[in-house]
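To start, I am sharing the structure in question, which I have written as structure tokens.
A single protein chain has been omitted; all remaining protein chains appear in their positions.
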Amino acid sequence: MLMELRASATYELSVETFLALMIEPALAGPEHRVVDERLVTSPTPFSELDRDLYGNPRRRLVAPGGTFRLEFVATVDAVPNRPIPPDAAQVPPREIPAEVLVYTLPSRYCQSDLLARMAEGEFGGIETGGGRVLAIAEWVRRHVEYRYGTTDSLTSAFDTATERIGVCRDFAHLVIAFCRALDIPARYVSGYALGLEPPDFHGYAQTYVGGAWHNVDATFEGVRPALVPIAVGRDAADVPMLTLWGRGRLVEQSVEVREATSPPAPADSGQSSANPHESP
Amino acid sequence: MLMELRASATYELSVETFLALMIEPALAGPEHRVVDERLVTSPTPFSELDRDLYGNPRRRLVAPGGTFRLEFVATVDAVPNRPIPPDAAQVPPREIPAEVLVYTLPSRYCQSDLLARMAEGEFGGIETGGGRVLAIAEWVRRHVEYRYGTTDSLTSAFDTATERIGVCRDFAHLVIAFCRALDIPARYVSGYALGLEPPDFHGYAQTYVGGAWHNVDATFEGVRPALVPIAVGRDAADVPMLTLWGRGRLVEQSVEVREATSPPAPADSGQSSANPHESP
Amino acid sequence: MLMELRASATYELSVETFLALMIEPALAGPEHRVVDERLVTSPTPFSELDRDLYGNPRRRLVAPGGTFRLEFVATVDAVPNRPIPPDAAQVPPREIPAEVLVYTLPSRYCQSDLLARMAEGEFGGIETGGGRVLAIAEWVRRHVEYRYGTTDSLTSAFDTATERIGVCRDFAHLVIAFCRALDIPARYVSGYALGLEPPDFHGYAQTYVGGAWHNVDATFEGVRPALVPIAVGRDAADVPMLTLWGRGRLVEQSVEVREATSPPAPADSGQSSANPHESP
Partner (left out) sequence: MLMELRASATYELSVETFLALMIEPALAGPEHRVVDERLVTSPTPFSELDRDLYGNPRRRLVAPGGTFRLEFVATVDAVPNRPIPPDAAQVPPREIPAEVLVYTLPSRYCQSDLLARMAEGEFGGIETGGGRVLAIAEWVRRHVEYRYGTTDSLTSAFDTATERIGVCRDFAHLVIAFCRALDIPARYVSGYALGLEPPDFHGYAQTYVGGAWHNVDATFEGVRPALVPIAVGRDAADVPMLTLWGRGRLVEQSVEVREATSPPAPADSGQSSANPHESP
């Protein structure tokens, strides 16, 4: 499926500021193929690419004080999202690969230690494996109300387990916390998705069953078509779209995702010198 | 039923200290009749009786620095605890008496506002009235594990809703929070009970249905026999056995409750000048 | 000083709803004299007056489903707010009146138990009495940034002690928590004040030193002129302007406070049948 992504944001920076961006579809592999991609940052062009602790590519740049604007446009050929096979087997902890093991432990927003009894009580009676993950996702979808503006950057899975309202990030954190509480590796993915209302960046979970990572999006009944990942981490704290060392104020942000029926429109290079970069 | 109560505690006070005690069975009425009661505080005798915000009698005294010891012994003729009639009607908010209305609002350990969706989700489908209260108590009893030493004075109903482990105080707070979230007045009672293991002061809930307060003790399957109330409040924060303005350290505390088969033993007046007081 | 107050709010109620209002200047005494007052609620007229646990007058009414609007207009002759005398003596706990003692204990938003060491560390070296209260207020004013929209109904003194940003309610909670941690009775007051930007209901603290309650408003350098109290309680949880048992949505709210130079304008009785009531 051909998808067109567009994301832009404007910041006011009081002084020269170091920034790191994670905004581009970045996990290679079967999930998607980037057909065309353009990132424009102005007035500063992109400077350097590195990788974070989880292996996510990250763009580093230094922007002068004043208005900083970024615009990203891409066309992606995405593989349709697949459901988790209910019979995918849970991997015994001892067989979990070393680099996956970290995703069984509690993290800032996914306090799986505190949710252990609740997870056992709600899902302990369901057979392990893909079916148990599906039951967790379904429980979260049915028990938590999706409503914009009800939660904030302090809200954690521990809160959502009781407050039962939130946005995609909160849904993902609760799925992750329940999975980890039952020794199922689970991680957070920031990305792009079709069909969000209002349009925004998306956050969803991935769980490791049957020896592979599978998408879990509890904000959607059934399987949300076409999820395009940007970065993975233990929870949303690890994968901010933009990190800013110093003071800055977000003035405006917008995201658009749609099925591409025509070649993507060019980025608005307006007052700045355009500075296109291809992703690796 | 004739019950014998004995409670004692020893504190080390670094300086002269003002204390307030709520330790004596104090609500008159049908629930119990105090046959015999003795309170010994040493070295300081009891000084003054007043009432707190909720109408609970409270003994005030000033103890010199050093070891402060209190011992309370009573024989009480308790009316057997009765179950809530399942058909007791929920009182519409507008008909709730002015002095009861405060028990529909959130308090420090019973954040009914935050538990509103969970309460609605779990109990919204059950007919209102006594039956709904019984369903709440049964849910708490089945979902929360009773285990000593797992929670502390910071633990609230919000925590217990997810952590699902605790002691009598935590059980009561969760029952209260769920009830208030559904507009059922509910309050916390500190008191004495038969059959606690290990023996200790007890905490349980009361809910207002059918125009009267009814005991709810979710730590017990069925109806715990003979609850003897000391004081009521919005939650445990309101009804401490002893409040101490200043620094002091609890050295030892013990509680005994049993069916009386003989007249109560005399208080140990040991090294102090005994100072017996009858409750009003 | 002659002040003109005007407060209005509109709610959408999905069903017939029981409401309680605390919106009128209500503490008699030297602080103010109500010259003229009008409360219009539509479509439902005011029905009943009672008192809450703290003695605050409270108006109860039942509004039908649909739009509910209230408008309150008053002219008040307010006594200028006075500073706390620095030499007002701290009242030893044992001499605190029974009805004041509750204001030395922790409450939902003022966890004075958790702030005890911080309070002792910051203010323990300052002489007790009015001067210590003034030092607390000054500390809060200097260390906490006043900014609208940064905190919400979950924010407590415990949070503000570290986050150091908030609105009047947060300033008051922190002052109260520090005072109680040092055995100084302190309570929360909702009311009206001159000079708020943007105009809104106000919240401030009162502390009990020298045998009387004194206003403490840490959002203002020096002494804010003319505070008109509505209700007092342990913290903001006790004194909501409007409590609503059931579902309802606030559509609009506005508050105006100014020095009166002319008789107050009549309430807008618009589409509803006007229903004026005088306060007692």
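By written order: A, B and C. Residues from 1 in each chain.
Simple rule for what comes next: contacts are C-beta pairs under 8 Å (C-beta built on N, C-alpha and C of every residue); 3 or more make two chains touch, one makes a residue touch a chain.
Keep in mind that this is a model prediction, so the values were computed, not measured.
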Omitted chain - touching chains that are shown: A, C
Hidden partner chain, touching residue among C:L115, C:A193, C:A218 or C:V239: C:L115
Missing-chain contacts mapped onto chain C: 114-115, 117-118, 121, 143, 145, 158, 161-165
Touch residues of chain A, complete complex, unshown partner: 18, 20, 50-54, 58, 60, 62, 92-94, 98-99, 101-102, 104-108, 111, 113-114, 153-154, 183, 237, 243, 245-246
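By definition in this document, only the chains that are shown with their structure count from here on.
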Chain contact graph, described as a line, ring, star, complete graph or other shape: line
Distance from chain C to chain A - Cα centre to Cα centre, in angstrom: 43
Distance between chain centroids, defined by C-alpha means - chain A, chain B (Å): 47
Sequence positions of chain B contacting 2 or more other chains: 114
